[in-house]
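Heads up, one of the protein chains got dropped from this complex, but the rest are sitting where they should.
First chain written, first letter: the chains are A, B and C, and each begins at residue 1.
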Amino acid sequence: MDEPDDIQISSETIGAAVVVRPVGDIDLSRSPVLRESIRSALSDGPGRLVVDLAGVDYMDSSGVATLVEAMQLTKRGGHDLVLCSLTDRVRSIFEIARLEQVFRIEQDVDAALA
Amino acid sequence: MDEPDDIQISSETIGAAVVVRPVGDIDLSRSPVLRESIRSALSDGPGRLVVDLAGVDYMDSSGVATLVEAMQLTKRGGHDLVLCSLTDRVRSIFEIARLEQVFRIEQDVDAALA
Amino acid sequence: MNQPPAIDISLRSKPIYLAGTRELIVGIAKRLGFSDQLAAQIALASDEALANVINHGYGRREDGIIHVLLWPEAEPGVKGLRLVIEDEGVQIDPDKICGRDLDDVKPGGLGVHIMREVMDIVRYERRDQAGMRLTMIKRLPAPEQKEAHEARSA
Partner (left out) sequence: MNQPPAIDISLRSKPIYLAGTRELIVGIAKRLGFSDQLAAQIALASDEALANVINHGYGRREDGIIHVLLWPEAEPGVKGLRLVIEDEGVQIDPDKICGRDLDDVKPGGLGVHIMREVMDIVRYERRDQAGMRLTMIKRLPAPEQKEAHEARSA
């Protein structure tokens, strides 16, 4: 049977940047949806990809893997990736995976676009 | 083994009223704690008992039963009981049980004390 | 419905396990497309049913066993959630399981009302060996209805 997957991902172009905003838990059942949104945002060739995580209360390593992949894709294209607005829980998984230094992580969207 | 029960219930005397403030889910494992707090608040013989439910996101029928009992106890003592600051979820169980009209329910503590 | 359940939980009849069990049911119901409000109501109905098993089926004994079985369909081909709760406690005539008169305000007697109000189907039966089986079914409202529900909760 088909289960609906209720994660919502919007994406918005601001100047040369695209901001992708997933809302909901990102786990094994949802990270493929995030992956698709990021790929389609990148297909427009933006200068910068911002992933705004304010609406994400939970992320597991499949979500982190999706973001690591996005970082590699943006680098390869000569663009950059900025994450912003991490909730405490999401921040803690980046810490455990020792990725806080690997990603550029900003407080909010304004800082991410600056 | 002993399990801690992490519901927190504070109680505060304001004029002739006592305000009881449970924080946490109220279900079968917690309603006995609420019952005890209400009984001890009533033992001081306050003119009014206010139960402030702002911190309660979930309540089942054992919690409602505890409040119905409290209403009976206060009435018997010639006092009154006011509930306030119900979250949407908690309000909906009062509606299903058709008790919204039976209890005096106020928007916030100020209204409950007025 | 001879398919095995998608999820099958066995728990001891202790009140402290109710919170986790209803969180699981909320989580599953949401993934099946129920609104937050309906998912919370389904969890409430389940919680009431489990509390009754603890209180009445096992007379508050904490070493009883309760089985909760979940199927991700109301019935084959119909979106929704089917939930079966089985115990090994006292058996009772299913017709005797009913709540109090709602106009006769007193503590207790609300659980069964809540279950019937929330769920589309609530059916008790005696199990073959011991204890009771409760089947509860909630169909997924059509999208329009679902939105109406959500609007109400907003």
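Here, contacts are C-beta pairs under 8 Å (C-beta built on N, C-alpha and C of every residue); 3 or more make two chains touch, one makes a residue touch a chain.
Nothing here was measured: the structure is a model prediction, and the numbers come from that model.
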| item | value |
| --- | --- |
| Hidden partner chain, touching residue among C:Ile7, C:Val90 or C:Ala142 | C:Ile7 |
| Residues belonging to chain A that touch the chain removed from view | 3, 5, 25, 27-29, 58, 60-62, 64-66, 68-69, 72, 88-89, 92-93, 96-99, 102 |
| Absent chain, residues of chain C that touch it | 6-12, 14, 16-17, 19-28, 30-32 |
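To be clear about the criterion, only the chains that are shown with their structure count from here on.
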| item | value |
| --- | --- |
| Computed distance of Cα centres, chain C from chain B, in Å | 25 |
| Chain A-chain C separation of Cα centroids, rounded to whole Å | 37 |
